[in-house]
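Here is the structure we will look at, set down as structure tokens.
Excluded from the complex is one protein chain; the other protein chains are retained at their positions.
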Amino acid sequence: MNDDDFVFPAVRGHGLPHLISKGVDPKYYLAEHCGKSTGSCGGVSTYHNIDTEHGFFGLAGTLGTGFPISVGYGMTSKWNGKQQVVVSCFGDGTSNRGTLHESFLMAANWKLPIVWVCENNQLSMYVPVKDHHPVENIADLAFGYGMPGEVVDGQDVVAVAKAVDKAVARARAGEGPSLIECKTERFVTHSIGLPDRIDLEDRTKDDYVELKKRDPVVLFQEKLLKEGVLTQKEMERIDQEIAVEIDAAEAFADAGSPPDPSVLDDYLYAK
Amino acid sequence: MRLKKEQKLTLYRNLVRTRAFDQLFSRRLGLGKLLGFWHPAEGGEAPGVGACSF
Amino acid sequence: MALEIIMPKLAMAMSQGTILSWFLSQGDYVTKGQILLEIETEKVNYEVEADGSGYLHIVVPNGETVPVEHVIAMLAENEEDLASLASQITAPAGSSSATVLETEEVVEEKDSALQPLTPPKGGRVIASPLARRLAQQYGVDISSLAGTGSRGQIVKRDVEKARTAKPANVLAVAAFDGEVVNGIRVAQTIPLAGIRKAIADHMQQSLAVSAQVSNMGEVDMTELIRLRKALLKQEESLGVRVTYTDIMVYLMSRALRYEPSLNASVIGEEIKVWKDVNVSVAVAVQGSGGELNLMVPVIRNADQMSLVEISKCARDLILRGREGKLTTADMEGGTVTLTNVGGFLNGPLTGTPILNQPQSLIVGIGAILDQPRVINGEIMVRPIMDFSMTYDHRAVEGVPVARFYSKVRELAENPGLLIA
Partner (left out) sequence: MREIQYHKAINEAFIEEMERDETVYLMGESLRGANYPHSEGLAKRFGDQRVLDTPICEAAFCGAAVASAMTGYRPIVDLMFIDFMYTAADEILLKAPQWRFMHGGKVNVPVVFMGAAGGGMKLANEHSQIPSSIILHSPGIKLAVPSTPYDAKGLMKTAIRDNNPVMYFWHKQLMAVTGEVPEEDYTIPFGVADVKREGTDVTVVAYSYMVQLALEVAKKLEGEISVEVVDPRTLEPFDLDAVLKSVEKTNRLVIVDEDTERCSFASELAAQVVDKGFTLLDEPIKRVCAGNYPIPGGYMEQHVLPSVEKIEAAIRSVAV
């Protein structure tokens, strides 16, 4: 994807996987989440985030906000000749929203360059996917709107990358939207401080052992080590690099202070 | 689409950075050093990283 | 200097308030606008805000009831002031500085003499916000108006009507179109006629015909204050509230027995020493145009009257004086005069009262004020009242006046002698 391609992230990790990969610096989001004026939204939002240079025009806490917004991004990229593509990601829970259907309809109807990516971790808070979706694959929705739909292994980052790359090319060629469903997992509780429960039962240690067998980071690490793409030393260097970045991000966030209340008037209306 | 070595390392770095930052936010919320809620991505990073790395 | 926080006077009728609960504690730093405490009055609970910042020194704790304007807390500028405040043995409320002791009574008399009719008892005055603002602006008393608004409320036109009926004494802000005399704007013109003229002539004439000499003295009122307090307790049975003017009329009438020569007048070529002791009491009365006029009704044969009789007679005369119902008979036959300007004072003031012709003696009494005095070699705080006298040296000698003055002091300091 290019810098100016649009992305609307899924809610888990508040979009960190998508935004870090798209080049957005996470330290500003840490500062924002700490209420500091140095935060990406000036410290007035607790959890919103924005970086227009990287095609990221913000996210919202209302699940399903991304569908209509992505239609808007698609309309813009269809008109302004920059051939931007929109990657719009959402979880299996969010796919329940009515706005999905209205947006899939408009996108397909107007052949908008949107790649809908459903990250199906099979859990909507405590509700297993079989209790909130009638069929096995959410990707089947695609056929109703005349767009290609595909299921991929969401724990295999390469498989996802390849599928999305194909869909992006399709969209950029003006052939309209596609839907990719990634079967993935949620290793921890829905929200820090809540029990990690499925329906009525809390997940047990054994459940975690089973889950961790398909840890995407470990799977990919072993694969790259086996292929010789990655060496132990390279791995440690990367980890060390990241540790430094984490400390710098924390220092940046902690150094900031809350904004001056006068910003509320600056931000409410544009001149 | 054949991934070149450099692209694979990019995917790997993004995966590990995501995991590290996601755990940082989780840890800080537990310590009361983060406002609001935190919905961890742990275990589900690959779709986002895969979709937005290239 | 610490900032005083007082018991606010919230409603007209509020005389005291109870401290419900302090929201802060001794020594807390308070910022302007912060809510300090909640008080309870007859009608309402009310939160009192700090109108300044500083360190809180609580004077009146929770649960206590104190009169309005009573100091309930202080805001010290800094910790040292706070410490000094806290260490001071808080003197009984209101007696530490040289405050005007007991003048409430004197003031009260002034009240009765001058206060305009208090608003009619009964319900609140219902007026629109606009009417209230204009009434205040024009100086119109809305409590006497009838409302013609949709809900019976007093409205703008009611105030405007009341305003035009009364001569407009609103200060003209724009160019002054009124009268200007030798460059000075005239506020009001009062003809030197009628009662005003009579008083003016009398004063001038008095100085012209008599040899007036004035002496300034004072009386220690400690005993008389105690006496009066006792009499006030008996107000029901006595049927009247005795004032200091009444007591001084009584005292003067008794003192004159010892110095009858003062009770005299020069008539033509003769000095008439009067048998009757008729005390004229000077009363300031509000005229129709708002000006103050001097009326001097007479208490006849005060020396034969008891204190209560004098008091009742004085009340009657003053009331009728205020209502303009004094007859000429009420005003005639005075042999000596007493004038009391104490009620208008908040400090010592001696003066040279002008004789009330053809009388030869006039006594002027002032405010009763705490003053330091040497008593048996020791400095004591004593309630002192100014006592000025003017006499007509044509008819009266200085020595008898001095003896009269000493007798008045002696009787004042030992009221018991009055009944001995």
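First chain written, first letter: the chains are A, B and C, and each begins at residue 1.
One rule holds in what follows: contacts are C-beta pairs under 8 Å (C-beta built on N, C-alpha and C of every residue); 3 or more make two chains touch, one makes a residue touch a chain.
Bear in mind that the values here come from a model prediction, so they are computed numbers and not experimental data.
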Shown chains touched by the missing chain?
-> A, C
Check each of C:76, C:131 or C:313 against the chain that is not shown and name the one that touches it.
-> C:131
Options A:50, A:85, A:164 or A:179, residue touching the unrepresented chain | A:50
Could you list which residues of subunit A touch the chain missing from the display?
-> 6, 39-45, 48, 50, 52, 57-58, 60, 62, 65, 67-76, 79-80, 98-99, 102-103, 105-106, 109, 263-264, 266-271
Which positions on subunit C touch the chain that was left off?
-> 128-133, 148-151, 155-156
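Going forward, only the chains that are shown with their structure count from here on.
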Whole-Å gap separating subunit B and subunit C, where each centre is the average of the chain's CA atoms = 86
So which bits of subunit B are touching at least two other chains?
-> none
Listed in rising order, subunit A residues that touch 2 or more other chains are none
Tell me, which parts of subunit A touch subunit B in their complex?
-> 1, 7, 9-22, 26, 30, 33-35, 46-47, 87, 89, 115, 117, 119, 121, 154-166, 180, 182, 184-193, 211, 215-217, 220-221, 224, 227, 229-230, 234, 238-239, 242-243, 245-246, 249-250
Spell out the part of subunit B that touches subunit A in their complex, as residue ranges.
-> 1, 3, 5, 7-9, 11-22, 24-26, 28-30, 33-54
